Every structure is written in structure tokens, then in C-alpha cells.
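I have a structure I would like to understand better, so I am pasting it below and will then ask my questions one at a time.
A protein chain is absent from this complex, but the other protein chains hold their places.
Order of writing sets the labels: A and B. Residues in every chain begin at 1.
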Amino acid sequence: MSQSVNRSVIPGFGITLGFSLLYLSLLFLLPVAGLFIFTAQMSWQDFWQAVSHPQVVASYKLSFMASFIGASINAVFGTLTAWVLVRYSFPGKKIVDALVDLPFALPTAVAGIALVTLYASTGWVGQYLDLFGIRVAYSEIGVVIALTYIGLPFVVRTVQPVLADFEKELEEASAALGASRLTTVRRVILPSILPALLTGYALAFARAVGEYGSVIFISGNMPFKTEITPLLIVAKAEQYDYNGAAAIGVVMLLAAFLLLVLINSLQWWASKRGGA
Amino acid sequence: MSISIEQVNKRFGQFVALDNVNLAIKTGELTALLGPSGSGKTTLLRIIAGLEQADSGIIRFNSEDITGQHVSERGVGFVFQHYALFKHMTVFENVAYGLTVKPKKFRPSKAEIAKKVNNLLELVQLGWTADRYPSQLSGGQRQRIALARALAVEPKMLLLDEPFGALDAKVRAELRRWLRRLHDEIHVTSVFVTHDQEEALEVADRIVVMNKGRIEQDGTPEQVYDNPANPFVYEFLGNVNLFHARVKQGQSSIGKLNVPSPEYTNSDEQDGLAYVRPHEIDVFNLPQPDAIKVKLDLVTIVGPAVRLEVIAESDQQLIHVELPKEQFKQLNVKQGDIAWILPRYTKVFLGEGI
Partner (left out) sequence: MSAEIRLHSNAIGTKTPLKQATGEPAWVKWSLVGTMLVFLSLFLVLPLAVVLYGAFEQGLQVWWQAIVDPDALAAIRLTLLVLVIVVPVNAIFGVAIAWAIAKFEFRGKTLLISIIDMPFAISPVVVGLIFVIFFGSHGWLGPWLAEHDLKVIFAVPGIIIVILFGTLPFVARELIPLMQQQGKEEEEASLTLGANGWQTFWRVTLPNIKWGLIYGVVLCNARAMGEFGAVAIVSGRIRGETNTMPLHIEVLYNEYMFTAAFAVSSLLTGLALVTIVLKSWVEYKDERRHKTA
């Protein structure tokens, strides 16, 4: 007598997977597919016009460039922060550690108005920078600052656990073999956290590219100069130019998926190396 | 509760875990499923428990076909290799669990549960741990609690999956003996899985040797050790030396030595392998008729025994010999000396071995 094969003895497979798939389809897959289908209705020319309009192209440049710079700043200072938090103690360390999560927890609109107030010519920081003739608010620099803020936790939080798990014995072996401290850091420790760093970098980048709330206040939204791509989508939607908005949306979506694939590949590579 | 396994097959994708396995386990017996990784022993145990489903075949408890029954209804006590104790419950709550999940009709009162749990904890000699958490206990203690938990629901049988695998040597040895004594007291049909032949030989009433999804031999520890059915069983159950042998008409010749091999009386002359256990070899410091001349390459004293690695002069074969320390001392030989060895008992298998 043969028994129909159960998936497993533990109950609940059907109901949990079924509900999850249904939920995901209704909330996620269907709507995203909807965007692509909607855009497919447009003629190729209209699509191309919408996504290659100079104003839009200027916004791509700004969004990607500023995200790139922001993520790079975070790569350096984020790793530094992770290092300090893992390896050193100082009074108030726990508070600092918790504070790193602020960009995750604070609503982007609040961050937005805080940043613009800080860096405006009358702001706490802005007034000093003004003395040097550096304009931050309503300029590209402001955008970079906002995107640095928003990506800050990503590098720190991906590098921290890897650094914390790092086997001290490897450092000790390196020192015993005669390497200087700097060499040990450079050739033993940094390479092993590289996968995590790259993953954090990619995450910060992906987050920054799509960011809206924390940027639009400080950017000033000047056409061709300080408009980020998400802003253009909002603008077109408000004018009921859904075709245009959708076209740009598709471009952003594709960029996001590419980044996700990149991030997953990085994480897979990291696990193969035995890293994060 | 007797267990009958009839023509059970199980594959995982391309991998054949169990290949037409048939086995009968008598009530009250303590049976060991012994074999290397991948032999199918754990799969068989889990199928008996209901944690896996066979692709085909029948499982009977006391002649009743329970193949389709869900694990929670089979009433088996299962002990996992890594204990699977509920980490966030106290020891008491762990052991009481099976009783507290019974449907209201069958559930004993709180007082009865407490009494039962405390009795069981006394039985496994861990009454003082009732309010502790599993993380506060040692491995050996956790395993005994796992056993108590399984026994709490008065299971029809105990199934143990490499129960001592995660423990260190001394604790393992202690718990082995403890399990044997416990079984002698409770007499519940028990099946345990192990890859450790010493464990199986010491604890079990019956050993079922498995390899690659099939049963190689099924017998008492003595049967399986002294009369292995095939080369695999021989090699798995202890150390072994292999000698080339020529088998002809009821005799096998190993070098100059001739041993009777009545099982091959009627066969043509063939090649075979003679299996000899290290402690079934006599060592002499003077030449003996038909003995093999060897040089003592390595002498190691291991507790009460002495292990020798000797090299045969004729073909440079490395042979392992084991003998009690007293005997060795009387021989008055040391590393580097010449000696003569004679196998006392050997089993010959035709062909190339495994």
C-alpha cells in the first residue's frame, strides 16, 4: 500500500504558503505587473520621449551621481563607524550605536525639513558655510548630504556583524608572522569585510536613488539642476500625465531590480567566501 | 508492542535511502540500527515514528497497519540527537508537555501530571533540575531529560536517533550503560540508531547492520561479531586484517598456512580474502610451523593492551596485532625485533571483498 506523499509531517504548509502567495500576488506582483503592462500600452516613441527628455535625463544624472557620492561617503565613514563601535569602548557608546538607526526610524519628511533648516543660509551649519561661499541648501551639495544621511545605517549595519564575528586569531597569526598593525588591517581584516561593505554600499545606493522625502526640501527642486527623478514622477502624476510618470517609473523600477540582483550576487559571493 | 517493517522503500530525489527493507522487531527488545552515514538507518527510524513517509511498503505496530497514521497519533517516544528540548520551558514543563497537550478528555489533573513528572525526573536521577532551563544543563543531563519527556506519555515504543552522538566520550559511555539498565527496568520496545559499533555491541539485544539502504545482517551482538555474513559487516564491526587466500576444496591457504573452510568444500580453486581480527593473532618469539615471519615496526601501549604494527617479511604487508600487556611482556620482544605470527581464527570470503 502506498501513501500519497506528504510534504512534511509538520502541518500548515498549505495554509501558510497559500496565504503568503495570495497576499504577495495581490499586493505586490499584480500591481507591479500592472505598471509594466500600462507602460506597454504606450507607443515606443512616446515612451522614449518621456524617458529621454532633457529635464528627465538631468534628473537621472543628479539622482545617480548624488547617490553614488553619498554611498561612497558612507562606505568610508560607515566602515570607520562600524570599526569604532565594534572594537573600542568609550562613554556613551551604546547611545551612539543606537543612534545609527535614526535614518531608519525617523520619517523622511522630518529629516527633510531638519536638513534644510540646518543647511540654509540662516541655519546652524549653513551660516558658517555661507562665510566660505559654500551653498548647501537648494543645491546639488544639499542633495548629496541628504542622500548620505539616508544611507548611513546601511554600511554600518552590514559591516558591524562581520567585524564583530571576525576571528581575533587571524590577526594574532598575522602579527606573529611579523606584519605591522597597518598591514594586518589592510591585508587581513579589510579583505574579509569587503563583501559586507560592498553589500552595504549597494543597499545604500539603492535606497538613495529612490529617496524622496528627505531630499525634496533641501534640493530646492530647480528644473535641470536640482530635481531628482522621483520628484519628476510626482510632478507628472500631479498633472495627470500618468504615461510620462509610468515611463520614468519603469526606468526606476528596472534600475532597482538590477541593483537587487547585484546585491543578491554580492551576498552570495560573500557567503561563498565564508564572509558575512 | 512489536514492529513490523514490510518492503519499505524511500528515495530522496535520486538518492535511494531505503531499498526494499524488511524487518521484524519483537516486543520489549532493545534493537540497534547500525551503519555508516547514508545507510538509511535514521530514515528508517523516522519512518517508524511517522516523521517521514515511505514511498511504498507497510509499517505495522502489533500487526495493525499504521502506515497512514500521523506521527502525533502513533504514540511513539522519540529522542533526537540534539535533544530538541523546548528552550523556553523549564525542565518540568518540558517533561510535562506531552501530558498537557492531550485533549481535555484524556488530560490528567495538574496534581497527577506533577506526580508523574516528578517520578520520571527521579527515574532519570534529575529531580533537582525541575525548575531549571535546558540551557543550564549539560549535554548528558539534557539527553536524560529528553528521554524522560518521551517516557511521560507512556509511549508504545522508544525511538532514539543517535542519542549519544553529541556527547563526549566519557559521558557517552556512562549514558550507554545507563540506557541499558533503564531498558532492563522498563522493558519498552526500543530502537536506537548509531554508527558506533562499540555502542551497538554493548547496549543492544539485537543489531541490524545496514548499508546503502539495505539490511546486511540481523542478529545478536555475538552473532554479528563472530559470524559476520559478509565483508561489510566484518569490517564495520571491528578492526580487521586482510590476507590474500587461495581457496580450494574446503581449504584456504594464506601463505604457507592452511585453514579449513568447510563452506567452500565444493568450489573450484578461487581467490579470496581471509579476514583476521587483530586480537585473534598469536605472537611468538621463536619460529613456528606455518607461521608468518614479521618485523615489529611499531609498538604502542594503550592502557591494558598492546597494539603492534608488524610487517611481513615475504610481501611487506602491514598487519595489525593486538594482545594483552602481560602476554606481550612475556614475549620479551621490542620494536625492531623479528617475530612470528599465526592467525588463530579467520573467516574467508570469496572475491575481492567490499
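Keep this in mind: contacts are C-beta pairs under 8 Å (C-beta built on N, C-alpha and C of every residue); 3 or more make two chains touch, one makes a residue touch a chain.
Predicted, not measured: the structure shown is a model, and the values here were computed from it.
For the chain excluded from display, the touched partners among the shown chains of the whole complex are A, B.
Only one of B:18, B:33, B:49 or B:130 touches the absent chain when the whole complex is considered: B:49. Of the candidate positions A:48, A:104 or A:224, contact with the hidden chain is made by A:104. Mapped onto chain B, the interface with the missing chain covers residues 49-51, 70-78, 80, 82, 84-89, 97-98, 101-102, 133, 135-136, 149-150, 152-153.
For chain A, the list of residues touching the undisplayed chain reads 7-13, 15-17, 19-20, 23-24, 27-32, 34-35, 38, 77, 80-81, 83-84, 88, 90, 94, 96-111, 113-115, 117-118, 123-125, 145, 148-149, 152, 168, 171-172, 175-176, 181, 184, 206-207, 209-213, 217, 230-231, 233-234, 237, 240, 242, 245-246, 249, 252-253, 256-257, 259-260, 263-264.
In this section, only the chains that are shown with their structure count from here on.
Separating the CA-averaged centres of chain A and chain B is a span of 56 Å.
In the complex of the two chains, the chain A residues touching chain B come out as 1-3, 5-6, 9. Chain contact summary for the complex, chain B toward chain A: residues 50-56, 58, 65, 67-68, 70-71.
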